[in-house]
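Missing here is one protein chain; the remaining ones are kept as they sit in the complex.
Going in written order, the chains are labelled A, B and C, and every chain counts its residues from 1.
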Amino acid sequence: MLGALGKVGREVCAAVEAAEDLELVARVDAGDDLATLTEAGAEAVVDFTHPDVVMDNLRFCVEHDIHAVVGTTGFDDDRLATLGGWLEQHPATGVLIAPNFSVGAVLMMRFAAEAARFYESVEIVELHHPDKADAPSGTARRTAQLVAAARAEAGLGAPPDATSTALDGARGADVDGIRVHGLRIRGMVAHQEVVLGGLGETLTIRHDSMDRASFTPGVLLGLRRVADHPGLTVGLEAFLDA
Amino acid sequence: MLGALGKVGREVCAAVEAAEDLELVARVDAGDDLATLTEAGAEAVVDFTHPDVVMDNLRFCVEHDIHAVVGTTGFDDDRLATLGGWLEQHPATGVLIAPNFSVGAVLMMRFAAEAARFYESVEIVELHHPDKADAPSGTARRTAQLVAAARAEAGLGAPPDATSTALDGARGADVDGIRVHGLRIRGMVAHQEVVLGGLGETLTIRHDSMDRASFTPGVLLGLRRVADHPGLTVGLEAFLDA
Amino acid sequence: MLGALGKVGREVCAAVEAAEDLELVARVDAGDDLATLTEAGAEAVVDFTHPDVVMDNLRFCVEHDIHAVVGTTGFDDDRLATLGGWLEQHPATGVLIAPNFSVGAVLMMRFAAEAARFYESVEIVELHHPDKADAPSGTARRTAQLVAAARAEAGLGAPPDATSTALDGARGADVDGIRVHGLRIRGMVAHQEVVLGGLGETLTIRHDSMDRASFTPGVLLGLRRVADHPGLTVGLEAFLDA
Partner (left out) sequence: MLGALGKVGREVCAAVEAAEDLELVARVDAGDDLATLTEAGAEAVVDFTHPDVVMDNLRFCVEHDIHAVVGTTGFDDDRLATLGGWLEQHPATGVLIAPNFSVGAVLMMRFAAEAARFYESVEIVELHHPDKADAPSGTARRTAQLVAAARAEAGLGAPPDATSTALDGARGADVDGIRVHGLRIRGMVAHQEVVLGGLGETLTIRHDSMDRASFTPGVLLGLRRVADHPGLTVGLEAFLDA
């Protein structure tokens, strides 16, 4: 574990130790020597560190053929290209960069996009605690984009809407033609609902994240499958199939 | 039944006939003589007719001490005052004027207002078919007003909201300080959810109206209780207690 | 349309006429000559008739290279084998036999099975009108079987459950190790919710069928895609991908 003393790192360490099929061989944090990893015989690392150090960490791992599952942020196209270059020389090594390790959020987005082709109407409702600064949430925007792309590909036009008189904001925000509504409610954590409808029926896909611990199953899934996905993978989605 | 041949009238007639404790003694429609009511010994009438004729119908009923349950629209303050004047002379007769006979919608509004005093946060989501012209719905606006009034009475300020960057409309419409979100989805009929939240818990009150027939239980409730509510009553709410 | 005068047939005819990319060329019902189909130049038929006549209808269609979308019931292994034999001689002709044309129900089952691999817990709640004779519903049983199979394939054991004292029935019915709960509520039509949960998060997939008309989009989907699926297909699922 790289970033083993951080909040996330500690939870990942605990989860790895609790898993029967995984073994925690090294905890590394700021100031520690990366050689600890090779000495401990690490086959794969999890990196939740900082944008300033993650590239150095990954160069070391790739050079030593250690797979990596990365939740650290700050990957732009340049960084991804650099990383891809390193991996070309180590074709058996896999690196997973994921902005969101919640399996539920990833499945919700996938199912929403799959279902979108079959329904006239679709809207998104996200519900979060009232201390959140942005509306709608990043996940809701991303879902709307995926849904809009799936509709376009299926040849669907704008969802039907006969609204002729409305209060400002009553019909939500418009993200690529999809309506998105954000609620801010004390007691909530992070929740989202995608509502799809056609003649006489509706389909609703809802994800409720009640606890930050919800990212650990996705990290473990990444660890278990990263060796089967050599090269660079962006997004946990690709790991959900195999 | 006044307006017995109309769409609503026919459903009410069927419901009255199916009820063991009620008897349908007369079906009256445009062109029929109101004397049919007294000849048939009607104790109470249901009026779903037209604003042009409803006042004549009610004058006849009040004069003959027949209670009335009225779903016809178009009652302004003048009409209510006129009606109140007639009833003063017939103190045992009851008239119920209700804009909404859905027991569920009335209960949802009542519960929302009752609960609003105890929660930091509250928002309203309404979901309707996409042929609806106005957003938010009248019921959602009315609910927001009742909730806002209950909060004010309890000394609560604005619900917490740290949103600092938002897309237009993402946080819904503002009705008396309460956020209201309207979805338009094919396959839906008329649905509303009031979401309340405080430290570590949320309370959600949801009403789903799947069929126009949902007004008939409210009409029957009105018929059964109108004799116990002499004078003029506006809104089904007052009948839900006794 | 075969069975054009039946309740379903009439709705399908109306839906085909309303669709811009489809043309209704013949309405056939009991007593009509099947030759009407060839004379009218039918490329594909929809059959909602009766188990007694459906095989004769399909033999005629296959022999004349007319694709068929079939909602009529009563297909056992013998009938499917017979049909498969006919189709071997007409390799470009497609026949779709579907027990359920609700796209939403089919998607719900597919998504539930896909997600089941990633969650410790899963249970099913179905809600129907109180006149329904069987509990749980056929769709709920089928969903439970698919979910159980997906869990087994993923190497998951029984969902966690520490219940040590329970009232009879409190934990629902057991279908292949998956708990299924059936509610019977006046006002409901046909609804189902699959609830999946893991550490700190839950995923809920809900299908609400408010109206019998909900099968028509599935029938139209079948009509549009049957030519691209030569041979015999059982279940609408296979048509949702291409």
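The rule we apply is simple: contacts are C-beta pairs under 8 Å (C-beta built on N, C-alpha and C of every residue); 3 or more make two chains touch, one makes a residue touch a chain.
Bear in mind that the values here come from a model prediction, so they are computed numbers and not experimental data.
The residue from C:Val69, C:Val180 or C:Leu223 that touches the chain not shown here is C:Val180. Only one residue in the set C:Glu11, C:Glu43 or C:Glu120 touches the chain that does not appear here, and it is C:Glu120.
Touch with the chain omitted from the figure is made, among B:Gly31, B:Gly157 or B:Gly200, by B:Gly200. Contact with the undisplayed chain is limited, among B:Ser102, B:Ser121 or B:Thr233, to B:Ser102.
In the full complex, subunit B touches the omitted chain through residues 102-104, 107-108, 111, 114-115, 118-119, 196, 198-214, 216-217, 221, 240. Summarising the interface, subunit A meets the missing chain with residues 187-189, 208, 210-211, 214. Where subunit C meets the omitted chain, the residues involved are 119-123, 125, 127, 130-136, 159-175, 179-188, 195-202.
Simple rule for what comes next: only the chains that are shown with their structure count from here on.
Farthest from subunit C, judged by the mean position of CA atoms in each chain, is B.
Each chain gets a centre from its C-alpha atoms; the one nearest the centre of all protein C-alpha atoms is C. Separating the centre of subunit B from that of subunit C, both taken as means of CA atoms, is a distance of 39 Å. Subunit A and subunit B have CA centres that are 46 Å apart.
Among the residues of subunit C, those touching two or more other chains are numbered 208, 210-211, 214.
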